[in-house]
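Below: one structure in structure tokens.
Rather than the whole complex, this shows some of its chains in their spots.
As written, the chains take the letters A, B, C and D, and residue 1 is the first residue of each chain.
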Amino acid sequence: MGVGIEVKDLNAWYGSTHTLRDIHLNIPANHATALIGPSGCGKSTFVRCLNRMHETNPIARVTGTVKIGDLDIYNDVSPVVIRRRIGMVFQRPNPFPTMSIYDNVASGLRLNGFRNRQALDEIVERSLRRAALWDEVKDDLRRKSGASISGGQQQRLCIARALAVDPEVLLMDEPASALDPISTAKIEDLIFHLKSEYTIVIVTHNMQQAARVAEKTGFFLNGQLVEFDATTKIFTNPSDKRTEDYITGRFG
Amino acid sequence: MTRIRFHQNLDDLKEKLLVMAGMAEQAIQRSIEAYRVRDLSICDLVQRSEPAINRQEREIDQMALDLLAMEQPMAIDLRFILAVIKINADIERVGDQAVNIAGRVRDLQAMPPVDIPVDIPKLASMAASMVRRALQSFIDADANLAESVIAMDDQVDQMNNAIYRTLSKLIHDEPSQTPQALNVLLIARNLERVGDHATNIAEDVIFWVRGADVRHHLRTGS
Amino acid sequence: MQQRIQQSGQAWRRWKNHLATGTAVLGTLVVVAPLLAIFAYLIYKGASSLNWAFFTKVPKPVGEIGGGMENAIVGSGVLLTVASLIGIPIGIAAGVYLAEFGRKRLLSNLVRFTADVLNGVPSIVMGIAVYSLIVVPQQHFSAFSGGVALGIMMIPTVTRTTEEMLLLVPHAVREAALGLGVPNWRSTVSITLRTASAGIITGCMLAFARVAGETAPLLFTAFGNDDKSLALNQPIAALPLQIFVYAVSPYNDWHRLAWAGSLVLIFLIVISVSLVRYVTSRGVLKGAS
Amino acid sequence: MSGKLAERDVVNDRESPDSPGLAAPRLSVVRQYLNAQSDSAGSDGFFKTLMLASALTIFAIVLFIFLELAWQSRMAIAHFGISFLYRSAWNPVSGDFGARPFIYGTLVSSLLALLIAVPLSVSTAVFITEMCPIPLRRSLSFLTELLAAIPSVVYGLWALVVLVPLLRTGINPFLMRTLGWTGFFEGPDYGVSMLAAGIILAIMILPIISSITREVMSTVPQSQREAALALGATRWEMIRISVLPNARLGIAGGVILGLGRALGETMAVTMVIGNRPEIARSLLAPGYTMASVLANEFTEATTNLYLSALIEIGLVLFLVTIVVNALARLLIWSVTRGASSRMA
């Protein structure tokens, strides 16, 4: 099951640009939380701070606390451990092209030295089923490469890969923005089903998408969290003028 | 783009609207029952049901608003939601009419009983049947049935006018029965308005199903 | 339902990570070491012989003090100019064919394969081939034949880099040009080639640097010349040739000259490459791929 | 850049109404100009032909070299037949020639060079692209590429006066002590040897392989690295599952290029290999390569048969190059079958 995320006083920089300012936020467990905001407002930076991917950029810096459940991720553990507990799905599908579908899903476990063949088979099947991809690929599991399926399938494969290591949190940075509407709808349905078991944080430019999948929505602007509230509230009656202006297109 | 959840939500919305419609229809029926048997407890019942109907109305409107904001409904779905919003208002007003009727019955009860020679229950059953048919056409997405509802409105109007004339004459003849007659007159008016609302509902159904706005076309006069 | 990954093996993973890092650092050091060693040695041995005369005088006979390599420096310049004029246009054109028109699989695969073969043809064999192609019919060694040999040696590198670099140019750029109603050739020359120019120049520079140091193909073509010459139909000196001659000689003086010549050759190559790179402003000698 | 007048001249008169009754509206200057341009079908055809001709030139050159070599060596071919390939004799005096030791020497020195160079260049590339602090990155790549600019004579010279003595006094005795039992490292130790040739070849092909490897590694999309890191991979695991597999095609290409260079390398090898036409198991023993024998003896070839045999050596070298290239291609093809050949 998922765990909640508690963000306190989070600040992040790229070199000398202050990208995130004093973010305070409590993301509820086992729900989907959407993050919206104009381009460059810091959404991606924010989610990347949640699993310490931010620091893989050599010029990046971050301060503040992020607690995933009870774990203070910046103080208690190594990034490797944290990233295993927090799955991430990126904007463009990035399956490993040199691996088969099976190996893609199994890769996270294999990395951790997991060798039990039979258990692996089961986990791969279960993850693919959860990602609503099993039926489409079950006959080519080991024959097809992760790159030889369609974009929408690739993205679901990436989700399956993230699910296979049984994360508590799933971060998604615009997971459907590179996909066509039908694939997008499949991913949304999937998120909708997954959120009972995982804490999901999804960045999206598509406000209807946020509206459709998430219970809570946060609006970022210029590196600040302007408003964080129930999704229906944000989209029908936001409290902050800036949020209202953004979602009604009165912006910029 | 199988937006399954969205279409489930639309079904939920319809369901909710039907429940509310059921309540409103019941209220009308009860108010007429109260009129027939002059039973104040039934009036109470009707008047107590109003807050529930009102709550339903707000919930349905909120749900429709949420769906509009969150799901970008298009074409038939969009027309459906708009139809729901309008039908919702009409049903709420049907509920109001029921309360009004109950109020009139209450007033009547406080007066000496007299025999008013108009067939309110018939008018009521006519109006109620219009409501029921309108809702059936909504359930079945049946534009033809909805058209038949609109056709019925003329009958109700005629009946209402007949009642008006009768009562007008009655008052003229028996001034002592004026208060009772006036109340009955207003009840008839209320029922006529129920018929109007049923007509509106039927028009909204046609609009939803066919995408054609038939208001002020089929309707021979409001 | 939930299964957690066992924590064991984490230490091993961390250790492997450190091991890999260490290996990479070590490997880099091992690679850089001979380079530094060679440079240090060249400077140590050769720098003392470098003076103005070295660049402005032709060699003196054995035993006489002084003399320089002017003839060789000029000769290398001539040879490389000829080589570039032959190798670069043909190489680029062939690369363009492979990348832009090479849809006939068989033919382009054949060309690609022969380019690779040509790349592997030993320089000495190239010398022999050009010897019988040009020198034998002309009946004398010449700068031209040397330039041809070097030019041919440049072709495969230039071709393959050009092809690869052109293939890296996004299809979208080509479509943009075609969509504007630009003729195909114009789009290829002004858009695609230009977009890939940085990489192509890198390839040309790699090829240039390679042939600049070649000795073997010149043995039977340019042959060498103790005097400064600019004539294309006469034998001509070349730095690598001269270095070779000095190096295999038994005289210490000449050995020193060989070191100094090497130093000069390397610096000339590096400078000319850097210059082109600077002009086209992208990292120095950016690898071909 | 302004000027209302010019605007009217250049710009079409979209705004002006068409004169009634006239079919063709007035065209803008741009449109008129473009409409007057030819459709360029001819120039396109010419251009393509030119490019094709250049491509065919490569083919023609290789064919010419082959035919030339074959023609010049016809005497030796006729004299020794196929046995030239496996005979070990090399006796200009008696006119007895065989290519076997040279083929052996060429293949072994090149393989040795690959064995040394591939791991080193890959780890260099990995260090530079994945681990090295950014400020160091440029200078390191520059340094490794400088290796490519050093002429082979210089390598040869350096190897002769620095590397060979170093091997003889320092490294070889150590190798004999520790690995002598394998048979690959036994005396007598001359310094000039197959090993020395392999090492110097390795140094020479290092920059080629490592710069290409670095290049392809840097084209591996960042998203691939992030995919691995986000799964909880350590840096090494990230390199192993995202960088290396994605770059393997390019690395293979670089290796082929390096191999080609090693096979044909002449001067440096000639200076350090010892030039003895013998096949010895020990890498410390001298050897001979096809390119070296050509370079050493071509000018000394006194008899026609001798010259012809030498040129046949060249022919064999040429054929070996073809075979090695073909094999490498097959290898790559079989490794990459199924996977897409280009990474997005």
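As a convention for this text, a residue touches a chain if its C-beta (ideal position, glycine included) is under 8 Å from a C-beta of that chain, and two chains touch if they have at least 3 such contacts.
Every value quoted in this text rests on a predicted model; they were computed, and no experiment measured them.
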> With only one chain per type on show, what's the overall stoichiometry?
Replying inline: A x2, B x2, C x1, D x1
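The rule is simple: only the chains that are shown with their structure count from here on.
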> Imagine subunit A is simply missing while all the others stay put: what groups of chains do you get?
Replying inline: B | C, D
>> Report the inter-centroid distance (CA atoms only) between subunit A and subunit C in whole Å.
In response: 48
> From the C-alpha centre of subunit A to that of subunit D, how far is it in Å?
Replying inline: 44
> Using the touch rule from the top of the page, what residues of subunit C touch 2 or more other chains?
Replying inline: 13
>> Two or more other chains touching the same residue: where does that happen in subunit D?
In response: 234, 237
> So in the complex, which bits of subunit D are touching subunit A?
Replying inline: 133-134, 221, 223-234, 237, 241-242, 245-246, 248, 338-340, 343
>> Considering only the defined contacts, which subunit A positions touch subunit D in the complex?
In response: 51, 53, 56, 58, 80-85, 87-88, 90, 92, 94-99, 107-108, 111-112, 145, 147-148, 158, 161-162, 165
>> Could you list, by residue number, the parts of subunit A that touch subunit B in their complex?
In response: 181-182, 184-186, 189, 192, 208, 211-212, 231-232, 235-236
